[in-house]
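Yeah, one chain of the complex is gone here, protein chain that is, but the others are all in their spots.
Here is subunit A:
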């Protein structure tokens, strides 16, 4: 059992932070790696990339948006409650090259995954420009932490309720036009990562994305998470989750992420209905 020692609600309660006791994992984990979590006996195994680790306290932190049955079950766990299973650290750590001029682009809960990478790069002596965005002011997360992890921070909202009105890609385009960018890191919804990668390709700037395919075991034994990268099949869980954005077949990833839409909807509806019945 893996006890929750700290819990925060962000973005108006739609995004949840869980700091979980897992000393073994905390001692090992590095930026870019992920966990598989399972709430209870009948739960499914869900991958989440770590937002933070604290080896001294022996804790790992995940931040997730409530989108379906499993994240709904996670949301209902309070401080002192426990996940039945937490497995990790899984996947390859982020490759950080010191001293580079990096632009980190994050959208939605992707900012949670982006944060340790941006911080790791800044600590390695990189010049880190971060561009983070959300639909509106309420949904923006980790602004303060991202400010600390960046040399320069830009904020965008789709509706202009905070920061600049518009998409993160607009600010990115200005940075690319200005030149001198060695690398771009983009983490967020798949369409956002796709557009960023299409844009940076024009400027010939290497771009790293963190993918979120459907996973079951997370250890390379089923291939459920396979993605096409540079025309070759890769397993997201062992070869990734980070890949060269210019090589990834994003359209295939989007289709594969929809494989269980109908069952996911059914499961979530049933879960909400049960909660309503119990209340």
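FYI, a contact is a pair of C-beta atoms (placed from the backbone, for glycine too) under 8 Å apart; a residue touches a chain by one contact, two chains touch by 3 or more; residues count from 1.
The working rule: contacts and distances are computed from a predicted model.
Asker: Name the chain not shown, per its UniProt record: "Cytochrome bd-I ubiquinol oxidase subunit 1 apoprotein", "Glutamate synthase (NADPH/NADH) small chain", "Tyrosinase" or "2-oxoisovalerate dehydrogenase subunit alpha"?
Answerer: The chain we cannot see is, by its UniProt record, "Glutamate synthase (NADPH/NADH) small chain".
Asker: Thinking of the whole complex, not just what is shown, which of A:14, A:228 or A:247 touches the missing chain?
Answerer: From the options A:14, A:228 or A:247, the contact with the absent chain belongs to A:228.
Asker: Where does subunit A touch the missing chain, residue by residue?
Answerer: Missing-chain contacts on subunit A: residues 24-25, 28, 38, 42-45, 69-70, 73, 84-90, 216-217, 219-224, 226-228, 233, 238, 252, 255-256, 258-260, 263-264, 266-267, 270.
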